[in-house]
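Comments concern the structure below.
All protein chains but one are shown in place.
Moving on to subunit A:
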Amino acid sequence: MQHSETMERYGDGYLEERNLVQRWPSPIPQILNLVLLGALFYATWWIFQDPRGWMRLYTPYVGYMYCRWLLIIFIWMVYIFNFWPFRRAWLERTHPVLKGVLLTGIAVVIMLMVIKGFFEGLLGNYGMAYFSPDEMQKLGITEFFAEEYAALAILMFAALASWLSPAWIVGMEGAPWHKERQPVRGLTILLVTFFLATIIFFMTMHPHMGILYEEWQSFAAIAPPWWHTFADTVSGNFHVSWIMCCTVVVWLVETIWERYPFRLIRHDWGRRFATFFGIIAIAFACHFFLYFAQELWWGEAVRGTRRLMAPDWRWLHVGEMMIFFLLPALFITFYFNNWPRKGSPTSRIAIRTLVTLVAAIAIYWLYYNTSHLLLGTQKGFSHPQQFPMIPTIWLINIMLINHWFMDNWPGWKIAPATRTVPASESGAALDPALNPAE
């Protein structure tokens, strides 16, 4: 079908083209939004997650599952479907608060349909029992652990999807479907990335689930898992580690690195493959290096033990450390217009990376010294119920709502005239903050 300039573009290019201007000089908008984010985070944390609060979903896996799936639904709605079916005029003219409430509400409904309908209802009842708490209870698992085990399996799908979905947009630039109209483009990329996530799930988390139950499901899964001698553990946390590294590196490349150095490659498919697989290569380097860093700090891991010295926890903690890098990187991009904007790309990226590194270490220190007081989690690093990924992703979700759905309200507003990005540019950079300053 031929494209037409008059055809409704929905939210295609909306993030690049909206002209966000600060309502007040810096740092007032940044402080204001930080206060709003903090208040929303703490209120919703108390309502939904806090073990001392109202719904107490931080069991931990049930709450973890919901916050991971909410993240991926946001990514689907904005990065893959470009706000389809919402029209451009509606996005530009509707009050940010109304947009935030409505779009978040839709995301929650989709999330519940995916979790309750697709995973628990369809896959759990007609495919693999470990996705369904009800099916597991029929097999004799107590209600609590049936819910936890099912939540673990379901959230691991989200972990894979939250790497692969944005990676296809950032790395592969949505190709070869980037010129298709919505919803064809969105549906195609969704199905392709979900398919890839399914394959990787079966090679990584399925063997973990295969020995979670007694007796080992040796005819259905590789048992003991194929990686256990290399990773020094049978636990799937080995894969959680590199998958989380991939997820975070995608966003580092997309935000503070402005897709450098891969954007220097002029050949389209060369650049796409280099970016997609380069992200994976960087992630694996982080995966191994952060494990080594823990060995240097706490001593060599000992297989069979628990918590701080256990290889399975060390791998998990690699992923946990990586998520602390994501918070400041996103904040710099969303609320500081990807500062600094002047200078060479090398110097800009070096400064942002350094700031992100320092901020991540500060947040890490702050988290482990205060989370048991503020968030109701447990003291110490390695308690089995200590999952820093839950509050950090919860906060990231709120940042994404504010930046993607609410146009950085209240510190920012959309200026009346939005600029139009040429079609050739729109596929390469999805946020104005990512466009190079030069």
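Just so it is clear, a contact is a pair of C-beta atoms (placed from the backbone, for glycine too) under 8 Å apart; a residue touches a chain by one contact, two chains touch by 3 or more; residues count from 1.
Just so it is clear, contacts and distances are computed from a predicted model.
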If you had to name the missing chain as UniProt does, which of "ABC transporter substrate-binding protein", "MBL fold metallo-hydrolase", "Glutamate synthase domain-containing protein 2" or "Outer membrane protein with beta-barrel domain" would it be? "MBL fold metallo-hydrolase"
Per the whole complex, from A:191, A:285 or A:354 the residue touching the absent chain is A:285
Sort through A:56, A:87, A:178 or A:413 and give me the one touching the missing partner chain. A:56
Using the touch definition from the top, which of A:37, A:65, A:78 or A:234 touches the missing chain? A:234
Touching residues on subunit A - with respect to the absent chain: 51-53, 56, 58-60, 142-145, 147-148, 208, 211-216, 218, 223-225, 232-237, 260-262, 264-268, 278, 281-282, 284-289, 291-293, 295-296, 299-300, 302-307, 309-313, 344-346, 372, 376-380, 382-386
